[in-house]
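Taken from a larger complex, these chains appear in their original positions, while the remainder are omitted.
A and B label the chains in the order they appear, each numbered from 1.
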């Protein structure tokens, strides 16, 4: 298998149900990725190690999903020079507002590129879009992807109008 | 002047006070940028034109700031294949919550890389980080930037402890 250039990490295996959407997008675009569990709170050294070494291992973008007091994306971003995309995962209370604010409200100096609550698919697309800065073939695929979305909507509109 | 590779746009000249922080970061990292006003609501054609042509003009990342029902980042992202960073600008009510949700809660298919409310500095840093995927010298600068932040904190800690 090709060497992964996107790292997908999540705080718990219970987040896999959501985070697999990011992986599926990357597969669709032919972007090699790795996917694993890295918990900021239960495996802080592992998180450190992951974030510190990711770019040296060839990772170019990190996608991190977490819920509640979601520290994984922000802590990863504090350590790596890579762009970090954060996916707020809706937990059992507060409708995901805690996850969203814990990820997006980062202080000056350490950004996390936050997407919508539970929207790991968009995290995958954002990773593709970031990589397309470097890899022109991904930009072509993104333009085609948008065109396909457009066609899909127009097809549904026609079905509805008929 | 070198050709800009980051486009900073904002919905109103009243947002300049916040959005200039993004420009300052880009200058600090030596990243050429352009900065202008593009209102999704008052100049929709201009927004369309800007978003549709940006990548052909050499822009590689777009930073868009807006407040209230903030549609500029999301609409720009719907048109361009480039990564779009959204800056929620705090308006006169609701403490910026409206701006944040209008920007971050994008539907599947069209991500916006959202940063914290009013945190245009982080938008600039995220742009640098995205560009560093392609430009290795920016990664080196980012690593140095993080090191400088670290030293600055340690210096302040020492001052405080003394």
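Simple rule for what comes next: a residue touches a chain if its C-beta (ideal position, glycine included) is under 8 Å from a C-beta of that chain, and two chains touch if they have at least 3 such contacts.
A quick note: this is a predicted structure, and the numbers were derived from the prediction, not measured.
K.L.:
Beyond the 2 chains sitting in the coordinates, how many copies does the whole assembly comprise in total?
P.N.:
Identical chains making up the full complex: 8 copies.
The rule we apply is simple: only the chains that are shown with their structure count from here on.
K.L.:
For chain A and chain B, let me know how many angstrom lie between their CA-based centres, rounded off.
P.N.:
18
K.L.:
Please output the residues of chain B touching chain A within their complex, sorted ascending.
P.N.:
Chain B reaches chain A through residues 55, 60-61, 81-83, 85, 100, 104-117, 119, 121-123, 125-126, 129-134, 139, 142-143, 146, 149.
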